[in-house]
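For reference, the structure is listed below as structure tokens.
For this depiction, one protein chain was excluded, whereas all remaining protein chains were kept in their positions.
Then we have subunit A:
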Amino acid sequence: MTQTKSTPGGRGTLYKGREGMWSWVGHRITGVGIFFFLLVHVLDTSLVRVSPEAYNAVIGAYKHPIMILGEIGLVGAIVFHAFNGLRIILVDFWKQGTRYHRQMLWAVLTLWLVTMVAFSVRHLMIFFEGWEGF
């Protein structure tokens, strides 16, 4: 009989509350967030057809300090979704994929951390070099 509920003793199910479930939750949440940003991003880019002034004014909002932090969050979501998506492809198509899905999740999280440290340092460096204050 397969277990369907996690037990207090720590020996839970194969899926619920474990790496498989949490990576799935993370993939969904980041995916929804990226989708709504994409809608906004196509709309703000479309302002190049309205006028250069309109586009420059709206895209200027992305250079505000709060938005700089927002961009780090957005790129964090994209990088997780990308790396975890590649992991899903390996789980589906690679023979050993299901055997190593947990190890691959730790690889995803490690690569995510390395990428995000590099991105954040570069993005913040550029921001502080060019920042003219509020």
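Structural remarks
Simple rule for what comes next: a residue touches a chain if its C-beta (ideal position, glycine included) is under 8 Å from a C-beta of that chain, and two chains touch if they have at least 3 such contacts; residues count from 1.
Throughout what follows, contacts and distances are computed from a predicted model.
Looking at the choices "Predicted small integral membrane protein", "Succinate dehydrogenase", "Sigma-70 family RNA polymerase sigma factor" or "Branched-chain amino acid transport system permease protein", the name in the UniProt record of the chain not drawn here is "Succinate dehydrogenase". Seen across the whole complex, the unshown chain contacts subunit A at 28, 31-32, 34-35, 38-39, 42-43, 45-46, 48-49, 51-53, 55-56, 59, 62-63, 68, 71, 75, 78, 82, 85-86, 88-89, 92-93, 119, 122-123, 126-127, 130.
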